[in-house]
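Here the complex is missing one protein chain, while the rest keep their positions.
Think of it as A, B and C in the order they're written, each chain with its own count starting at 1.
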Amino acid sequence: MKRIYLDHAATTPLDERVLNAMQPFFWQKFGNASSVHSFGTEAREAVEKSRETVAKAINARPEEIYFTSGGTESDNIAILEIAYANRERGKHIVTSKIEHHAVEETCKFLEKDGFMASWLGVDKEGLVDLGEVGNAVTGKTILVSVMHANNEIGTIEPIVEIGKICREKGAFFHTDAVQSVGKEKIDVNKMNIDLLSSSAHKFYGPKGAGFLFVKEGTEIQPLMHGGGHERGLRSGTENVPGIVGLAAALEIAEKEREKENARERILAKKLLKGALGIENSWLNGPAIGPKRLSNNVNLGFDFVEGESMVLMLSDKGIAASTGSACSSKSLEPSHVLRAIGLPHVKCHGSLRFSLGRGTTAKDIDYVLGALPRIVEKLRKISPLRKGVDISEFEEDIEHVHGHEH
Amino acid sequence: MKRIYLDHAATTPLDERVLNAMQPFFWQKFGNASSVHSFGTEAREAVEKSRETVAKAINARPEEIYFTSGGTESDNIAILEIAYANRERGKHIVTSKIEHHAVEETCKFLEKDGFMASWLGVDKEGLVDLGEVGNAVTGKTILVSVMHANNEIGTIEPIVEIGKICREKGAFFHTDAVQSVGKEKIDVNKMNIDLLSSSAHKFYGPKGAGFLFVKEGTEIQPLMHGGGHERGLRSGTENVPGIVGLAAALEIAEKEREKENARERILAKKLLKGALGIENSWLNGPAIGPKRLSNNVNLGFDFVEGESMVLMLSDKGIAASTGSACSSKSLEPSHVLRAIGLPHVKCHGSLRFSLGRGTTAKDIDYVLGALPRIVEKLRKISPLRKGVDISEFEEDIEHVHGHEH
Amino acid sequence: MYSEKVLKEFRHPKNLGKIHNPDGLGKVGNPVCGDLLWIYIKVGKNKKGQEIIKDIKVKTFGCVAALATSSKLTTMAKGMTLDEALKINKEKIAKELDGLPPQKMHCSVLSMDGLRRAIEDYRNKKAGRIEPSKKQPSRSSCRHRNKKGNGKSN
Partner (left out) sequence: MYSEKVLKEFRHPKNLGKIHNPDGLGKVGNPVCGDLLWIYIKVGKNKKGQEIIKDIKVKTFGCVAALATSSKLTTMAKGMTLDEALKINKEKIAKELDGLPPQKMHCSVLSMDGLRRAIEDYRNKKAGRIEPSKKQPSRSSCRHRNKKGNGKSN
């Protein structure tokens, strides 16, 4: 069966060129980068060259790049260890209501450990309000963590301005750029970023590799203790093939970024237009354009539930996602969709398509052929429909009705 | 130039069979194991099959295996998070003086954070004393962490008995088995182990992949917060190729273990015998036999310094190590060699050869051809020799003299 | 995450839809948490004169597990006497499906509840009582569902 992968926000296939770059480090130059002998020095050179590549891509210095095991680890180091290293200065952090769980849960952990967190709301498009940021950040604030681009609805946050507020108020600014690295131009200097998280498998690099940018002079301490690798911030034998692959993938992504973004945006528009032909459907997040990741299309469909759509699509060979954790494994409706003001019941009907390098116009046509029938089929067996009163089930429920788009 | 790799304790080349097992997960079955669609389920299946393989190899249950990014992370989760999850029961931990930095530094971090650590001494062979363990573990002890096999001198610790003491006294028992997994038979049940750390790149698996065994019912909490992967203990998108590679590597290692150990032991004996022909040399750690990893030969040479030997050997194509952190990057003499009672000045003259699957008798001959000349060359330019009084340089110095072997 | 049987039931569901003028109707669930089930039954008699479920249909808004369990429940219940049907419990449904992920067990509770409500509705009507106790909270309200599973988001 034809298989169409439209879940690039979850993970991407490894680029063949990236695997080629990694290949020599599996069993030829396989040494431990800390070893003194030639196997070690050739591994070390590869690691440091990769560090330079990464630094250049985001306009940082090589010494400011720390390799990690992925986005979750980078987020955890940034948030936990800025907090613990600076707790004497204040125990207040600021974050948003639409962060990825890797940030959200880490901030919640800090709340339980005696820190105070302010959770910034967002507007209908998922954008943080700069006025609210300005009010939230006080002299006691040690860290502000707001993501660069949202993984569910693709909103690109005004991080330049958020960073500026942080600089003025003396708080460190961390941004989770897991969804944006390789897709949006990043310049840590111009963007006033102190810490930035990234994960290679989101830009056609290997799983199990990520990096954290930490601006020189930032007070931070390690999450893991050991041999003192990565200038003491991240101990553990370096994953040389992973690091080399990350750098190679980033280099390719940067080179192809603008062209690929333009291509994906056209396809995203086509998909959106076709999908909105289905009645009682809408787009979650900002309109396709500069405020939105070019590959993200998050749709809502009334009266049907996301996971069922995802599985039915999968049976037609199409990989999509609900765009949220809710229906896949945990059960809460998406906190992101809730935060943009979507009624509870509508959160369950969301469907995220995230396009990628392999996506073609033909793929989109195929999806647009399959999707209406799936929605129709599920609606037929759903007890919900326009005008059905579901208030009998729970007091606080919103009425089910079509949502403007 | 011929290159002979004798630093398998630092890292190993990826086995070609392992890479073959990983290959499908790079760009065919590349999905996120948490995704609902078919790309996700095939990745999930591979992860769970790998978990079963690992569990079987150490006689655990699949639910007791947690995949991590490597040995350092496994050690950190085990030690930090047992400590924090059980701090109400007591704030005392017990470990040994010869642990890898990943354990040592983590315990030191806990000491700074209000925990009490007891550091078990070792005898001349590097063996922990069971009587001392029994005395050290009290009702307030929540965790005992003693490594299975030492990375520098290859000593295999009596962990069955240590585990038994822990069971009797109600303390959790963690063992760092990074050097022993795939080399020594492990049965977590028979060995009374509650937590066990492992790192794939030490047994011909991929770098950036490891696992932690946690016995069911053990109170522990996550080090990293996020999407709740690995039953909440280790969040972050699963490194599917890494996990598959780890399991494949372990399966191969288990199958070939006994035969390969016997083969390596013969080569180790040959190397040792030849090297001890150099005067003023000795073996660090236990005699070659059941108390020692079959692939480890740690030698000492008077009057010369390890790093210089390593680099000169490297120039002859031979990869060895000092067997300690001291001369490679940090500057303290090896804490392991100090712990077995070696005088300071002698710690600097250590040289670790760690053999592996690719090692042949011819390789050993080649090493034995090169080594004496290197030692001689360095001795010629060294101010030290038998009988030189170096007490003028520092009050507390031991006299330099040949050490029995 | 789902067993083969769950997926098969999801792909080939039985008895989906509605019955016009049902003898009993059970509405359970909560669209807020993402699952809603309406079970319709027609009651008949077997040769012994016992009341049986002659026909059963279900309308479901919900996840894969919700759809699979409601379908499975209807095939299990069809033809049973009402008293037998009342004995169907969540474990039995899950067992028929080769198990459910822990965080999805509530789905089988939900469909079991739905059937009980439908039977209750039928019996109430027969006894001349006007309305079933609508507001009584379903056992499978959101409150039971907050236990965090093997979550993810990406």
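In this section, a residue touches a chain if its C-beta (ideal position, glycine included) is under 8 Å from a C-beta of that chain, and two chains touch if they have at least 3 such contacts.
All of these numbers come straight from a predicted model, not from anything done at the bench.
> Sort by label and list the shown chains the missing chain touches.
Result: the unshown chain touches A, B.
> Tell me which residue among A:Gly232, A:Gly274, A:Gly317 or A:Pro343 touches the hidden chain in the full complex.
A:Gly232
> I'm checking contacts with the chain that's been left out. Which of B:Thr68, B:Ser294 or B:Ser308 qualifies?
Touches the omitted chain: B:Ser308.
> I'm checking contacts with the chain that's been left out. Which of B:Pro222, B:Pro286, B:Pro333 or B:Gly356 qualifies?
B:Pro333
> Tell me which stretches of subunit A touch the chain missing from the display.
Residues 32, 34-36, 41, 44, 227-232, 237 of subunit A touch the chain that is not shown.
> List the subunit B residues touching the unshown chain?
Interface with the chain not displayed, on the subunit B side: 9-11, 100-101, 151-152, 303-305, 307-308, 311, 315, 321, 324-333, 344-345, 348, 380-384, 390, 392-394, 396-397, 400.
The working rule: only the chains that are shown with their structure count from here on.
> I'd like the Å distance between the centres of subunit A and subunit C, where a centre is the mean of that chain's Cα atoms.
37
> Counting only residues that touch at least two other chains, what does the list for subunit C look like?
In subunit C, residues 1, 64, 148-154 touch at least two other chains, as defined above.
> Among the residues of subunit A, which ones contact at least 2 other chains?
10-11, 100-101, 307, 311, 321, 325, 327-330
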